[in-house]
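Missing here: one protein chain of the complex. Every other protein chain is in place.
Now for chain A:
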Amino acid sequence: MREPVEESEGSGESEESRESGDGDGNVIRTHALTKRYRGGQLAVDRLDLTVPAGSVFGFLGPNGSGKTTTIRMLMGLIEPTAGSARVLGHPMPRAARTVLPHVGALIEGPALYGFLSGRDNLLRYDAADPTADPRTRRTRVERALERVGLTAAAGKRARAYSLGMKQRLGLAAALLQPRRLLVLDEPTNGLDPQGMREIRSLVRELASDGTTVFLSSHLLDEIEQVCTHAAVMAQGRLITQGAVADLAAGARGRLVVTTPDTADAARVLKEQGAADVTAEEARVTAEPPDRDLAEVTVALVTAGVRVRGLTVERASLEDAFVALTGEGFDVAG
């Protein structure tokens, strides 16, 4: 199924083509990928990104962290200043014509011809692909419309579509052909909760068919719900990447003791080596100490603290994110 790495020009590429990683297992692989815009602004800084085949890959980062610039470089729309990117085993942007027919993309929201109907928009995008058979064009378009639930509105002019409908039409364009990679930039923008659920189940369905889905989103719980892997960017740099479970585990959970004796509990926890102890009303939270929590419990009870509950709250991806970037979801300066 996987194509061999084709190289027609020897110099410069030979080193990379010897790397075994590209041919087996990774759908996207960048090496020191850098983009400096003409104004001197460094948008992406030496990015080493690896997206395993078959994964649902979440691409996270605050606004302005370089996610879209990265996606545009992967799609051959922007020439990197330095470094290299390989998509489906081929170098981008050079092999765009080989690679892109296998890639469906939704980049920075949908863009449509307002004066054309939804159906005609898809016919046009399908005609732009030189590998698409014109004899089956209408069938493909109808199937894509059906898949995103737009069949009823297909004859309306796209200008009259709501944002959610435009988003669906953009998705339909990405799904015209069976794809090996789907790049979705903020796919649930403008959708109502029902639409979001549909997109999530669509992503899962595609992933179970073997399509790799590269999903950028600012909604962490969305990433947590559907993604198997994730990467976090901040200010043009890759902070971390890996399996979602590992990332969340990387951030330590918080020890929560529910008790009426908050002052005593806080003192005991400090004695037990817990850091960042905070006493609130009827509960004390702290970073868990390195020792066994059973011993902490014994110490609390021995000191006469009436314990109602003692748990470690699991770290969410958001905690991991905040721990890694040192910031929330604000725009990076």
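Some points to look at:
The criterion applied here is as follows: a residue touches a chain if its C-beta (ideal position, glycine included) is under 8 Å from a C-beta of that chain, and two chains touch if they have at least 3 such contacts; residues count from 1.
Everything that follows uses one rule, which is that contacts and distances are computed from a predicted model.
Its record in UniProt calls the unshown chain "ABC transporter permease", which is the match among "Ligase-associated DNA damage response exonuclease", "ABC transporter permease", "Cystine transport system ATP-binding protein" or "Cytochrome C". Of the options A:131, A:208, A:278 or A:311, the residue whose C-beta touches the omitted chain is A:131. Checked against the full complex, the candidates A:48, A:79 or A:313 give a single residue touching the omitted chain, namely A:79.
Checked against the full complex, the candidates A:94, A:143 or A:204 give a single residue touching the omitted chain, namely A:94.
Those residues of chain A that touch the chain absent from the view are 3-4, 6, 8-9, 72, 75-79, 90, 93-98, 100-103, 105, 107-109, 111-116, 123-134, 137, 170, 173.
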